[in-house]
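Quick one: the structure is below, questions incoming.
Note that one protein chain is taken out, while the other chains of the complex remain in position.
Now for subunit A:
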Amino acid sequence: MRSDLLGYVVRRILHSIPLVFGVSVIGFGIMHLAPGGPLSVYTLNGSITAADIERLRVSLGLDQPLHVQYFGWVKSMLEGSWGYTLFGGRPVLDVILERLPATILLMGTSTALAVLIGTLLGVLGAVRRYSIFDYLATTGAMLALSFPTFWFGLMAIYIFAIELRWLPSGGMYDFGEEGNVLNLLQHLILPLLVLTLVLVASWSRYARSSFLEVIQQDYVRTARSKGLSGSRVLWRHAFPNAVIPLIALLGVQLPTLFSGALVAETIFSWPGMGRLFVDALSMKEYSVLMGTVMFTALLVILGNLIADIAIALIDPRVKLS
């Protein structure tokens, strides 16, 4: 381990702080400057009078100046409640954390699958460049990236749930089967398929170009001219260097992954964070919306931080200053 690594990690963490601040200001600003405001949902309800709304405004602190509201909100985040839900009055963070495992299960398994399949496709495509396989793989990836994810999900439901009746069309467990792993896996397959397809497509494209760049370098040619076998050169010499930029990609792609999970969860009624977000959206429950948006943004910052540190650990060429 290099001695300057600790300094790098600390500096990298410090660099994230303005980002966290910026994210909180923008998230807060969007919610509060939106026309209609957080209480606009009540104006549609005939049984709620203007006086009631005014009372709500005061009790929720929405009559305070914006900066006071902002600091109050930051304080609630630091204290761990992240505000309270408008309906039910539960701490927002509790509601989010309750949904987190389902999202992590979906995103984690699909990422693992996509990395495995995508890297394999990318390597094969790069090694057999311009072959029929390469052509089919790149065209197929482009096709998969052009599918609207939700439409692909609907088609999957139509084929596998409605026509063939092989798999359930949504949810996480059948009624009365909560906790049954086999039942969970059955429900996982379709959302997993939809999310993984998109990820494999983009991952294989990046893997292909990363490997193409590496296998054209001099040291790879040297290794080959030494008489080493093709597969040894590929996996021992080229692979480690080609994989490093892909680690950074894992962090960078996190927002896209969240967006994909939101769509998959919505179509398959998967009880994760994306579903929570969409439900809160239709109720205009702004404390939950703000909480979810902040939570995902913070996870993205954390993901990028971890990816950068991982690369610094693995790759001795990274300058740590």
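The definition used in the following text is that a residue touches a chain if its C-beta (ideal position, glycine included) is under 8 Å from a C-beta of that chain, and two chains touch if they have at least 3 such contacts; residues count from 1.
FYI, contacts and distances are computed from a predicted model.
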Report the protein name recorded by UniProt for the chain absent from the figure; options are "Dimethyl sulfoxide reductase anchor subunit", "ABC transporter permease", "NADH-quinone oxidoreductase subunit L" or "Carbon monoxide dehydrogenase large chain". "ABC transporter permease"
Only one of A:Tyr8, A:Trp203 or A:Phe258 touches the unshown chain, namely A:Phe258
For the chain that's not shown, point to the residue among A:His187, A:Arg205 or A:His237 touching it. A:Arg205
Just to verify: which one of A:Leu66, A:Leu97, A:Ala112 or A:Leu143 makes contact with the chain not shown? A:Leu143
Full-complex touch with the removed chain, picking from A:Arg99, A:His187 or A:Lys284, is A:Lys284
Contact residues on subunit A toward the hidden chain run 18-19, 22-23, 26-27, 30-31, 34-36, 40, 129-130, 138-139, 142-143, 145-148, 150-152, 154-155, 157-158, 162, 205-206, 208-209, 212-213, 255-256, 258-259, 262-263, 266, 277-278, 281-282, 284, 289, 292-293, 296-297, 300-301
